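Here the structure comes first, spelled out in structure tokens, and everything after it is commentary.
With one protein chain held back, the other chains of the complex are shown just where they sit.
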Amino acid sequence: MDLIEVISLAKYFGEVKALDDVNFEVREGESFGLVGESGSGKTTLGRIILRLIGASDGGVVYEGGFSRKDYQVVFQNPYTSLDPRMKIKEILEEPLRIHGLKKDIAGILSSVELDPSYVDKYPHELSGGERQRIGIARAISVEPRFLLLDEPVSSLDMTIQAEILKLIKRIKKELGLTLMIIAHDISVIRCMCDRVGVLRGGDLLEVGEVKSVLTAPQHSYTKLLIESVPRLFDQVKIAGG
Amino acid sequence: MAAMLELNKVSTHYLSGGRIIKAVDNVDMRINEGEVVGLVGESGSGKSTLALSVLRLIDPPGKVYGEVLWNGINLLNLSPQNMRRIRGEEISMVFQDPFSSLNPVIKIGEQIAEVFRFHKKLSRRKAWEAAIKVLDLVHIKDPGERVNDYPHQFSGGMKQRVAVAMAYALSPKLLIADEPTTALDVTMQKAILELLKELKTGMLFITHNIALVSEMCSRMYVMKDGRIVEQGDTREVLGNPKDAYTKRLIDSYKEINLGLD
Partner (left out) sequence: MRKKNKFAVFGLVVITAFCVLSIAAPIIAPYDPGEIMESEIQGPSLRHPFGTDDLGRDILSRVLYGGRISLSVAVIAVAVALTIGVLLGAVAGYYGGLLDEMIMRFTDIMLSFPTIFLILAIQSVLTPNIVNVMVVIGATSWMGIARLVRGEFLTVKERDFVEAARAIGCGNFRIIFKHILPNSMGPVIVSGTLGMAGAILTESALSFLGLGVQPPVPSWGNMLMDSQAYLIDAPWMAVIPGVFIVLAVLSLYFIGEGLRERLNPKE
């Protein structure tokens, strides 16, 4: 069943094209990856799906209708996505209060592998990885159906990236979420997603199962993306592996 | 054979709030002529501070200790004048952010020509011609025309090429590249790396990505909390890591690229 269907989506900022004729669907329960470089329109697409900005043409259909509670997001930059003047406790309570849910904050913290003592801290006291965990906790606390992760690990150190990705995978399983991961690094998509869409300059070049797209890319740009990822010696190959 | 660049017990300390922060702690390093050496570390490791220390670009409250020997001469004892000559002519640097190393209100040609006029005392005309040549060297199309453009007319990848061009303009023997591709798109990354390989000059390649090190460098150092925790032949270190941190870096890479389960 399709949770989200994007139909002929176009977005123009004045004269500038951000997206044009984008069509794809995200099936319930899957992890859908969107790969693109800067200027590809991936961020804009994410914001339109979350209804943070509107589309110029076309639209998005949500199974069962859209609600903020059901469609949540984790932002890219852990350093700027948390209100610097709020304690962790307040940051985590806010979404619960808005949607009328009562939950144990300590429990929420442990679900993202953070010690309950973090409740009284401020964002600037936390590391990037810890802040990202808070961002994730905030999003899943309202028990959404769908979680959009916009470059969830690009601002983090390599050693932390793997931990956070593991956390996301675990949470997805536990909560039965549908994920959409936006990334410029195709290895992240490969590692986390079932299906992938390749975006360039506002056009969706191809969509398909991760395995097929990566072993037999249809578009030369996709090929270029795959080849551009640096490899650890020649032994480690990106595809298959 | 004596090393071109030799760091002996180099430390960079910052005095902050009554405490001493050891950004770089007792580092030994050697780079031979023509060698591409990698320096791997995450944020806070001190790798960028180390690079700035070599070029004596550390301002108070920071202070650099130890020996930074360039062909036998300790750069830390050099007069500011001589150091200025070395910077650019013998050792130069490419930074991570292509946007901030270029002055937005001055033509690209002017900025490159300035390097030649200051260091080689070339005339305006000759410096301009040299600038065009250097743009061609970094594969910028129509260098004769592009030389009149402003930075905002170049894409991120091209700006980084220009940054490389400026750093390489005087054919320095050592190029320090501090995360030169991190701010760029993946597709552009490859092009810049190819360009750097072409230059065939000695290089200190600083990055947080071990895969890049394996592609670019024959030898490597791993840095954590200001200290070198492991060093050696790239294949050796990455194939047979001895330090726990190095192992973690490699494991993280493998987990993401080979599967998290």
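Note that the chains take the letters A and B in the order they are written out, and that residue 1 is the start of every chain.
As a working rule, a residue touches a chain if its C-beta (ideal position, glycine included) is under 8 Å from a C-beta of that chain, and two chains touch if they have at least 3 such contacts.
What you are looking at is a predicted structure, and each value in this text was computed from that prediction instead of being measured.
> One chain isn't displayed here. Which of the visible ones does it touch?
A
> Which is it among A:14, A:65 or A:84 that touches the chain not included here?
Hidden-chain contact among the options goes to A:84.
> Among A:95, A:129 or A:217, which one touches the chain that has been omitted from the display?
Residue touching the chain left out of view: A:95.
> So one chain is hidden, and I want to know which residue out of A:72, A:178 or A:228 touches that hidden chain in the complete assembly.
Considering the complete complex, A:72 is the one touching the chain left out.
> Looking at A:34, A:50, A:88 or A:156, which makes contact with the chain not pictured?
A:50
> In terms of residues, what is the contact footprint of the unshown chain on chain A?
50, 52, 68-69, 72-73, 75, 77, 80-85, 94-95, 98-99, 135, 138-139, 142
In the analysis below, only the chains that are shown with their structure count from here on.
> What residues on chain B touch chain A, complex-wise?
For chain B paired with chain A, touching residues are 42-43, 156, 185-187, 189-190, 193, 208-212, 214-215, 235, 238-239, 248-260.
> Which residues of chain A touch chain B in the complex?
Contacts found on chain A: 37-38, 128, 157-159, 161-162, 165-166, 169, 184-188, 190-192, 224-225, 227-233, 236, 238, 241.
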